[in-house]
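As you look at this complex, bear in mind that one protein chain is not there, while each of the others sits in place.
Residue numbering begins at 1 within each chain, and the chains themselves are lettered A and B in the order written.
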Amino acid sequence: MAHQWGMVIDLDRCTGCEACVVACHAENNIQTVGEKQAATGRAQHWIRVERYYEGEFPDVKVKFMPVMCQQCGQAPCEPVCPTFASYHTAEGLNGQVYNRCIGTRYCANACPYNVRFFNFFNPVWEKPLHLQLNPDVSVRTVGVMEKCTFCVQRIKAGEIQAEAENRPVKDGEIQPACVQSCPTRAMVFGDLSDPQSEVSRLAHSNRATKLLDELGTLPKVSYLQRDSWHGGEDT
Amino acid sequence: MAAVNSVYGLFHGPHAAERGMNALRAAGIAPDQIIVMSPEPFEEYGFAQAERAKLMPWLVALGGVIGGTTGYLIAWYTQTAYPIVTGGMPIMAPWPTGIVTYELTMMGAIVTTLITLLIGSRLPNWKPKLYDPEISDGKILIGVVDPPDNARADIENRLRRAGAEQVKATGRFSAS
Partner (left out) sequence: MVAKTPEQINEDLLRPLSVTSGRYWVGLAFFSGIVVAALCAFLFQVYSGIGVAGIRRPVFWGFYITNFVFWIGLSHAGTLISAILRLANATWRRPVTRCAEVITVFALSIGATFPVIHLGRPWLAFWLFPYPTERGLWPNIRSPLLWDFFAINTYLLGSVTFLLLPMVPDFALVRDHAKTAVRKRIYTILALGWTGTPRQWHRLEKAMQIMAIAIIPVAVSVHSIVSWDFAMAPVPMWHSTIFAPYFVAGAIFSGIAALILAMALLRKLLHLEEYLLPIHFQNLGKLLLVMSLLWVYFVFAERLTTWYGNGSSEMAVFWLTQTGSYSPLFWTMVTCNFLIPFPILAIKKLRTITGTAIASFTVVIGMWLERFLIIVPSLSHKYLPYSWGTYRPTWVEITITAGTFAAMALLYMLFSKTVPIISIWELKWGRHEEPVRDPVLAQRDEEAMA
């Protein structure tokens, strides 16, 4: 059976350090748009740490929630793309094919999680920053939509390596950059179709919920938390 | 303009034109030799009844069916040739297929209307056999194409008696 990649994020462990955000930028050749463009709302953070404040000083609580593409099983971004740039892969990922994208931005509007990012200008890496680009990941051009891919280049590399060594992929062997960089091990990545994998076990935990579950998107990312954020309410 | 032999009268209104038509029919002239031209359609009058467009709606319906079939085939072929899963929907999604089929049905009907209009009216025909620019000023032309020589005077009299403002001739008749 094909792998069905999924992720679990333990919100009780997340400190909001944003190491995942930095790692993602480095791994996936994501540009920093500059102060002016970021102020306009064009910053591109494939994974972001949402920060919500609750209560009044001195009883302030801060909640952190890393949000990236949920790789929805019934992704609203997929049917609306006229050129099939956004589609569902056999391994349960939402694939974004940069070459097919003509930039209608319908997918970004349809995404309830706002996890899609658009290249409003051609990205620029001033020398010597261009030396840090990851050769495994393409650089996107102006007018193209991009988003978290669960580091599909690492998934592919891991699968190819396992195939070459004539063995199945080991649980925990493939780690996207964010999962790898998390200091508190709040993020776990693995094969949801394997009932023995850590991600499957955690996804079935009684602390697990999904983001915007009620919309019927069937996201692959589960969030673990001791109490839900709204007292008795589920969502 | 190709020279055609004809004798015709220009009438100022539909009632007079009707009289002209009746006069020509009474003379025993065959309907397919009588030529009528007007600046507007005169559906209610007898002189404008020739050559109705009975077949057109059926052809348009057929065109619609062809368009719809084409639409369905386009949807079927393009989506199954390179099947890509999107949003959990089936590859041949029924509702979108229905929409595309519907739009191309209407497109087929519209294109067929245009084509049958042009072909049925024998347009474009930039060199019509017979035409008089006075029609644009509101006159109705009722006349006979290729009448026998000896009938010419009779036709002209009939047209004048019926109320033709002018009687003209073309082709070999125009010389005299």
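Note that in this section a contact is a pair of C-beta atoms (placed from the backbone, for glycine too) under 8 Å apart; a residue touches a chain by one contact, two chains touch by 3 or more.
None of these values were measured; they are calculated from a predicted model.
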Full-complex contact with the absent chain, from A:76, A:92, A:176 or A:219: A:76
Contact residue for the chain not shown (choose from A:62, A:102 or A:157): A:102
Option from B:29, B:104, B:155 or B:169 whose C-beta touches the chain left out: B:104
Chain not shown, touching residues in chain B: 12-16, 35-44, 47-53, 56-57, 60, 71, 74-75, 77-79, 81-82, 84, 86-87, 89, 93, 96-97, 99-100, 102-104, 106-107, 109-111, 113-114, 116-118, 120-128, 130-131, 133, 135-138, 163, 165
In chain A, positions touching the absent partner: 37, 40-43, 48, 50-52, 67, 76, 79-84, 100-106, 108-110, 112-114, 117-122, 141-145, 212, 215, 217
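One rule holds for everything that comes next: only the chains that are shown with their structure count from here on.
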Distance from chain B to chain A - Cα centre to Cα centre, in angstrom: 65
Chain B residues touching chain A - in the complex, by the definition given at the top: 84-89, 93
Chain A - residues contacting chain B, complex: 73-79, 81, 84, 86-88, 218
